[in-house]
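Got a structure for you, questions after.
With one protein chain removed, the remaining protein chains of the complex are shown where they sit.
Let's look at chain A:
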Amino acid sequence: MSVQITNRSKPVDRRPMNWVERLYLVNIFKGMAITLKHFFKKKVTIKYPEETRPFSKVFRGLHILNRDEEGREKCTACGLCAVACPAEAITMEAAERQEGEEHLYREEKYAAKYEINMLRCIFCGYCEEACPKDAIYLSQTFTPANYQRKGFIYKKDDLLIPNPVTDPEGYKKALGTISREKEGV
């Protein structure tokens, strides 16, 4: 009993080899013609550090914590991302915004500590989907290599996007890929 999956399947030829085939030479020459054809084909190699492979538009890489235009952190430490995370990679500690900190945090409650363990994360992007405050995004960069496990636990400082007020260029650079994603280009 066999299931036909494609119409390209061929039955196996189990006839004993005839005299010409047993000389092997003809088939070897055929094989060599095939490999010679490949010799001149276009190569698929991407010379990595010089060339990079273009990412797909929906590539999910390292996370960033977003700020608004005034440079205030958007995250309100609601914990929805941590709940949504299937890999349980996110932990956070909430704190209340004090008088005079309005220029730092947009909401009255903010994340005093925010950590993502990149060794646990599976880059599913559920945290991004869960966030009600547009505060977390997956960018288009790889997680860089590290010598130690603790180097893969990203703190808030590692995740926060550059401040658009003090470092507009860095902010734009980090945001570049996200805005494109949002516009669906």
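The criterion applied here is as follows: a residue touches a chain if its C-beta (ideal position, glycine included) is under 8 Å from a C-beta of that chain, and two chains touch if they have at least 3 such contacts; residues count from 1.
The rule is simple: contacts and distances are computed from a predicted model.
Enquirer: Select, from "Peptide/nickel transport system permease protein", "Gluconate 2-dehydrogenase subunit 3 family protein", "NADH-quinone oxidoreductase subunit H" or "Tryptophan synthase beta chain", the UniProt-recorded name of the complex's unshown chain.
Expert: In UniProt, the chain that is not shown appears as "NADH-quinone oxidoreductase subunit H".
Enquirer: Can you list, in ascending order, the chain A residues touching the missing chain?
Expert: Per the touch rule, chain A residues meeting the hidden chain are 22-25, 28, 31-32, 34-36, 38-39, 41-45, 47.
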